[in-house]
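Every protein chain except one is present and positioned as in the full complex.
Take a look at subunit A:
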């Protein structure tokens, strides 16, 4: 006795299997059109190898497998191809898809078959290819191409072959009929598949115990062979592949894996028979047993239907009363799908055509609130929590749905069946799965776009950086060139630009001022000692002087030295008191004071100075006139000039009426001075060297005159500064002579 494991959950809906088992297996006439979809299986659609208008024979290949994961399609009766076009497909979506349409000629002329009774003489690989070309696909409902399951990978050693005769869905009896009527073919099919899979340790046919006739028939047929016939308690959904594996082996297919990964292959009994017929008799898959059942029919039974026969034709052959029917379902009441039109054909996976009456399968009542009663989780064969999945499916919480293992849901419908609030739970799960798959596709798409975008951004940034680098280089070169130019200009400018010179001087002064006080003091002390030395020398000379004239000179030198000495001493004292005295800052202060003065005040100040100077000059002039000095004329000129200046200033003051004075913007004295200096510089630059020298000469002459005048005055007055004045006048005379000689040389 085979050990049977229990599975969690499950339900016991009314079986409704007797209706279709009362009558023997029937046959119906060929329809006017056979519609053969190119995709009756999972995977890639087959590719047509016939054209419209071709005559085909029964069993002739009309479409080749479109790749490894595909199955061929054959003409299910002889006739003419009248169309290759889109027709409504037997699919939950109700979409149309490519179909080959054959108008049968009614003769049903077969192609020449190539039987192979002794298949053990051939390699399994060749036989699998034969099965593939015979178009065999899983006949339990999913339509998985059989050849693929029969050729497991090398790393998947198969130890158990299970033939699925469970047929747990209510109403469906196609497999039951097959097992009862052709038990020897089922056993042969099992033997063939065991040979193809390398003779696994265990070959077991699993059947629910509500089919005792089938179990008995198979037991009889399997007599003497190692094939186990395992009957187990009826419970929906025991026929699910994963559930059946657990029931018969106690093993579980890990999530995300396939049975072959744990050494198990499960095949439907109908598929096994089809494979055996394909290998041994050479018959391709052109017909199948389908249960036609429901209270909207006069006749309920199993029929052998040619693939491609429209459902409406099958129904019509069984006395279908459209008025009575609540819907037409392909497949069972638990996992089948309702179709909208009877034009869809019977295909390789069509195990049942269910035409229930309104009383049999009434329209679902409106859904009530979920009361979390938990009956769904008790019924779930995958031990999920359907009420939580429902909750999160409604909230579209994809993360939670995946955390609650939505993708382990096999959509068996047990939860929705038991739901007291008749909530269409499976519908929610299907929609949620679709959403999640779509979201994943979208996410991949978005990821790719994001990558592309990031790459583009990077590329743009790189190009931008390169451009920027080039720009910076150019800018650097330009700046260098500019700096060179500026250097040249400033070099040229220093010679002629008194402003720049003045600034440089001021800076130099500042720099000297910035010398540390210690250094300054040391400098001053050095100067002091030098001055003392000079004074001593001058006094010695004075004492040695022989003539009056020499003595006079020496006295002047002593006097100068004394002055210098006092000066240096004074400075030294200042330096000691205020070592941080800043001449630049002082100049700035003065300039600021000047700037803050109103123009009126400035004018007044100027006038005051001028009148003072004028008075002095007039006094000098008067003195010169009384002494009849040679300088009277020069003095007169100076006085005149001063007067003119004074007049000018006074005029300006007059023009500064109180009203206008305020209105006028304060003159920028500094900028005006700079302007003047610039003008002077420009004028000087315009002058030739000779002109410059000439001007220098004239100015020196004037200064010499003035100095001599002063000296004369001093002598006349007996001033103590006479010596100093004389030295200055001598110096000026020397300088004048020097300049004059340069002028002559120029």
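Rule of thumb we're sticking to: a contact is a pair of C-beta atoms (placed from the backbone, for glycine too) under 8 Å apart; a residue touches a chain by one contact, two chains touch by 3 or more; residues count from 1.
In this section, contacts and distances are computed from a predicted model.
Peer 1: What does the UniProt entry say the missing chain is called, choosing from "Ion-translocating oxidoreductase complex subunit D", "ATP-dependent helicase Lhr and Lhr-like helicase", "(2Fe-2S)-binding protein" or "Carbohydrate ABC transporter permease"?
Peer 2: UniProt lists the chain that is not shown as "Ion-translocating oxidoreductase complex subunit D".
Peer 1: Looking at the whole complex, which of A:24, A:212, A:226 or A:364 touches the chain that is not displayed?
Peer 2: A:364
Peer 1: For the chain not shown, which residue from A:52, A:220 or A:322 touches it across the whole complex?
Peer 2: Within the whole complex, the residue contacting the unshown chain is A:322.
Peer 1: Which of these, A:57, A:80, A:430 or A:721, touches the one chain of the complex that we don't see?
Peer 2: Missing-chain contact among the listed residues: A:430.
Peer 1: Which positions on subunit A touch the chain that was left off?
Peer 2: So the residues of subunit A touching the missing chain come out as 8, 11, 13-14, 92, 94, 170, 242, 246, 252-257, 312, 322, 325-329, 331, 333-342, 354, 356, 361, 363-366, 368-375, 377-378, 381-385, 387-388, 399-400, 402-405, 408, 411, 413, 416-422, 424, 426-427, 430.
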